[in-house]
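Just one protein chain is left out here, and the rest sit where they should.
After this line comes subunit A, so read on.
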Amino acid sequence: MHSFGYRANALFTFAITILALVCAMASLSDSLNSPSPSAHVQVLNINWFQKQPNGNDEVSMTMNISADLQSLFTWNTKQVFVFLAAEYETPKNSLNQISLWDGIIPSKEHAKFWIHTSNKYRFIDQGRNLRGKEFNLTMHWHVMPKTGKMFADKIVMPGYRLPEEYR
């Protein structure tokens, strides 16, 4: 019973087992990488700031987003999903997170970027808490590897404040 088919089957099984092992090692090699990303956001202008007819506050702003996420990329990285969230506290919710902008970075060459944009998604509060509100802008990212576990991290940039009056 040591036929052509037997040998082909044994080889295939062993080859796939080793492939899984190699992929696991590639995934583990990611932990050798200690990334040092940086991000910086500048709020250039509050375009408008108003109360919606239903009573919720809405802001539109123009921002300068610059980030260097190149160190997140390793040989096992497929892409990086990144989003910028406004985070603040209200009496109702201890943490409000509102995504203002997001993007998919397909390669290391695109990981150092600079964008001048108004908020891509609407900045609407659940209520009327935004006047004079201090908020953080947080750069979140999710690294999607070719094999292995996805992981996420963030940079918190504190010290932003909305105006006291609607405009």
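Assume a residue touches a chain if its C-beta (ideal position, glycine included) is under 8 Å from a C-beta of that chain, and two chains touch if they have at least 3 such contacts; residues count from 1.
In this text, contacts and distances are computed from a predicted model.
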- Given the options "Signal peptidase complex subunit 1", "Striatin N-terminal domain-containing protein", "GPI transamidase component PIG-T" or "tRNA-splicing endonuclease subunit Sen34", say which is the protein name UniProt records for the missing chain. "Signal peptidase complex subunit 1"
- Item | Given A:W48, A:W75 or A:W114, the one touching the chain that is not displayed | A:W75
- Message: Going by the contact rule already stated, which one of A:H40, A:K112, A:R131 or A:K146 would touch the omitted chain in the full complex?
- Response: A:K146
- Which is it among A:L19, A:L44, A:I104 or A:V156 that touches the chain not included here? A:L19
- Message: In the complete complex, the non-displayed chain touches which residues of subunit A?
- Response: 1-2, 4, 7-8, 10-11, 14-15, 18-19, 21-22, 25-26, 29, 74-76, 146
